[in-house]
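A single protein chain has been omitted; all remaining protein chains appear in their positions.
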């Protein structure tokens, strides 16, 4: 059928409008100096390499054995060092102004951060195994820790969180958020990489869980699906912009369990060993060992149809 | 090990049963005349091209610069015109009866719709940037609008909604639903493409959000995760089939905020500037500027363990 | 820039630490004898083949017609038989101890299970079509059963459940869980493959739905997004490990509707024709035909701002 | 390091020069009306499908068996029909002037030609098997006809020739030449698709063999590597352009053998059963049963060093 | 445009004809018992792995360094062991009759042959480096041995020959021929894998070179493009089939040079240090140190035009 002259003209005009420098302001990520750019695909590769290094055979090359484990590990480590250095560099450049920018120096810093991250991988494995074990013990449907590693979305989300959190601690911008959003998309679990979470952490089912950026979670805590550890409100400055960096999410003590679809909001404290029932809305401190449940009697009306 | 004669026979029988024309009735999407078919992959390509055209460098080819921006834009536009024409044609054929069907005429109409869609892309960019800006201003954890575009699932879901909604307005069947379901799968946010949504719309975290087909949302509205703008019930006809097309979802005024896991149900109106707290169930009108919260006192029982 | 001697040394040390046999204990899935391993990718292929066989033209090769339907079906069946046999074998080996393990015998058993699964495909198609029809009738926004098959995440999740459940019935370990987790990731709907679900089942929107392993659901049941059919608590043995296999999830009668974000917890019974409103927490039996709703009056506080 | 302004300017100028419409004249293959274009990749697919249909299991899907042979054949045939129709259409458009061109009519003719080609596939298989058998009998190093089909470049070159020749007979432009050039590149054997070649044809080793467009070869002929059946000269018209279509290559009778690196040039006749030795230059008729060899005695000087 | 009923009928008939068991006899490679089949792609992988192991950094992963050389080598070796075992098994099955065939036993033998092949790789590297060095010394245009390894087709052809020849010595059918034909296609050099060739072998340019199955070549021999070491004729048995396995190609002594397009035919001997000029046809023994050239004076006629 072909294209008419009128259509060709319209297409040409739209190209011009969308490519116009003024129109591009704010919505375009434009580079001209060869800096690496953060890449969703590279971030996915970083996640894949970390998972394969921490849980070999479960992730990455499945055919791991006594003969080849060192070879695979060696090549994964080298690849991770390269991709991570590149993405950390990209992260450091992401919001940077172009003035007085020394790319060689940034790359150098990125390499040091990547190095420090990699040297922490054995500790990351130890930590994640505490989460695996807690998940296994907390779910009667789990038949083995192998099944937990292989099939439980919570482990993927927590693994991404722990990877991303280390990068936050190393002062890497943007990349940690990309890592946590990939877990969010994959599992429906949204843990901000700046949150602080102890050992033996577990989440059941998980869809809809939200853990805010300034939340602090102790050891051996268990969340069910739909739990929010959120902010109640946030302060704004004189221009009505939100003020960044103020603690606004809860502190959860050791051994706390929070059931499904409950929201804990604001900089409150939930004491150790507390148990918080499902579908409730908590905005005030909970004492150590306290137990909260929905007041069913008042809450449901029953009709005979 | 091979396959036994008995297994071969069983396989053959199953092939026959599954290929049987009667058995295929209703579950098979069969074509013989060369019409294009809606394709999940092509729809994904349409989404990718639109995102790349609206937010160049963030989506699509990352290495956008002053030299190549026009070239990339030109090729994306041409590709989009082709794929979109094809998928709109497929959409127009999807439910059509074969009788009296003029494929050339359908293609011609599809091309006109694609043309109109493309000429609206600059406006779509303007609109989406209002959403980006609202998201940035509404989240203390967001460090820049760039981070919002790159990492926030809400932006992906809203972009898909706005793309799909334009196609609904152009009278394109099925394709808009495929676009919104891809966002639903990617982000857990389910916005029906027929809903009407104003400027500066934002969703925080987002997993579990549902916006129904006849919902109307004003400007500058913010939803949190798990919010449902749903139907309370729906009418059925004499055969007990649901009656299509009746307004059954809420109308939300400008500047409304709705907190997490709340459901607003039925054709009610929430007045401008209202604030609706989390975890509640609203089935009656809310006045302008009104504030609703869960009645905590009655709602939670606290025990010392 | 290259790599320094110090960095090379650090990388080497990390490789050694991560490859160390003791350190690998529990976190590594190691094989040396050529058994097949469960593979996420192969499981995805199994899902894709089943969907293409049950709903030809909607899934798999889209260009299905009268001439080629038998050819496609034949090759899909053969491929499915091979991949499924392989993954069932992998599943049977997954938790098996290596002692006294006869791989040929396991393969033989796997082939028999695959055979039985495949011979049940026509019945699986019939069953899934009842779900499609129920979904179409239950949603005023659905324009055709074709749209339901093509676009509704619930159909994908239920299809995966029904596939996985058959494998559970055939005694296949791990693979069913992988199948249901792929649907969970794709749709946010988490149905345990061991659950028992009747005909004409439907889920609206679906994000956040959880159906536990011992739940029993009758015919013609409808769930909305965020509904949990969960356990209230679980028994632990003397070592504080959860006791596996005890019925701990609800029994839902025929024709029940459960609205969004409601949790039904524990081994309770919801009688036939009951209707359970949204956002509530149910831990006690519901009688036949009973209707439960949130007690709004007590539940919400309204303020004029 | 980035790019300088001067470099950017030079790149821009070169883009303009290479895109200039006048400069593009003759060297650009430009379309705007949606006709299909001949495609090297599609032609490769046609070759692959024909080989797979003629020699199943050796080419195409290797895992052919009693259960799936019909399914594979059915899908290959359908695919071939589509791709071939498309490429024949492209061929018919290739040199066509745009005036008075009816694309629908051309597609219709293309489909008829593709149909005729496909209905001749069983005969093509019979013919090619005579070549396979002749090759096996003519080479002491060949261990089976299976090895000949699998490994002998001559069979690939002859298969491409026979496929291309049928298309020439059906009046298809350009596509046959693309098919023969793919064999030329793969095997070093250059047989013009317009040449006429009898049954039981074979070529040993083959690199450097050339068979011209108007050559006629009888049954049971064998060529060795480097043999040319070429033109001695060609007539030119008043503008010094070569006159197309005049017979200018040799006629080779049945059962002739021509040894390596010999050239037979011009419209001469080599009688049946002749044997022509290697490394010679023949420009005059050879009688039936005659034997030609290089006159060694006169031809080589021997020195003791 | 669609397809007519007549076309559908014709396609169906052709499918039936091509799938007919009788028609398939001889031209179909059909399996039903799960034996591996020789695969052109797997053979290409074997070649690629061998080249990468012998010349690391030049072939295979280019980014080889002190840190990763062992890791790459380990994984290449493991991969080669698996693929080679599989293809040797396929080769052993290729011509085998199905009666009394024990696949497990064949796999066991294949594994032993693969093992022996791999243990010979260091020697293969040594041998090939003598060829590289001879090539470098014999070509004034070569600037380094690195260039020779990277760019000279002769090295690829000789590498494939040496790999294939070892497999011939280990009694592997068909696979060696596939390896040599891949070099033939890539380089135009056709060396039969059963030929015997000494150290420091080199070929200049190479297109059109043919070395027959029973040829024997000493050390330090150099061939130019178009040289044939062929058979003069071959004996046939009473049924006129060629008799397999009789020595019929020349024996070439150490340090011989043979210039372009010359053919040496039959079981003759060319003595050490002989030099044979280009474009000649040699069918009789050549003495040690003898020099043969074309008798130019008698051979060329010169005209003034």
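Here the chain labels run A, B, C, D and E in written order, and each chain numbers its own residues starting at 1.
Definition applied: a residue touches a chain if its C-beta (ideal position, glycine included) is under 8 Å from a C-beta of that chain, and two chains touch if they have at least 3 such contacts.
Quantities reported herein were computed from a predicted structural model and do not represent experimental measurements.
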{"item": "Residue among E:36, E:193, E:208 or E:230 that touches the chain left out of view", "value": "E:208"}
{"item": "Per the touch definition above, residue among E:8, E:45, E:186 or E:254 touching the missing chain", "value": "E:186"}
{"item": "Absent-chain interface as seen on chain B, which is shown", "value": "67-68, 70-72, 74-75, 78"}
{"item": "Contact footprint on chain D, counting only the chain that is left out", "value": "1, 3, 7, 10-11, 13-19, 21, 23-24, 26-32, 37-39, 94-95, 173-174, 177-178, 181, 184-185, 188, 190, 192, 194, 207-208, 210, 212-213, 226, 228, 230-231, 234, 240-246, 248, 261, 263, 265, 273, 275, 279-283, 286-287, 289-295, 298-299"}
{"item": "Contact set of chain A toward the excluded chain (per top definition)", "value": "3, 8, 11-12, 66-67"}
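FYI, only the chains that are shown with their structure count from here on.
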{"item": "Cα-centroid distance, chain A relative to chain C, in whole angstrom", "value": "24"}
{"item": "Junction residues of chain A - those touching two or more other chains", "value": "1, 3, 32, 67, 70, 74, 78, 188, 207-208, 226, 261, 279, 294, 298-299"}
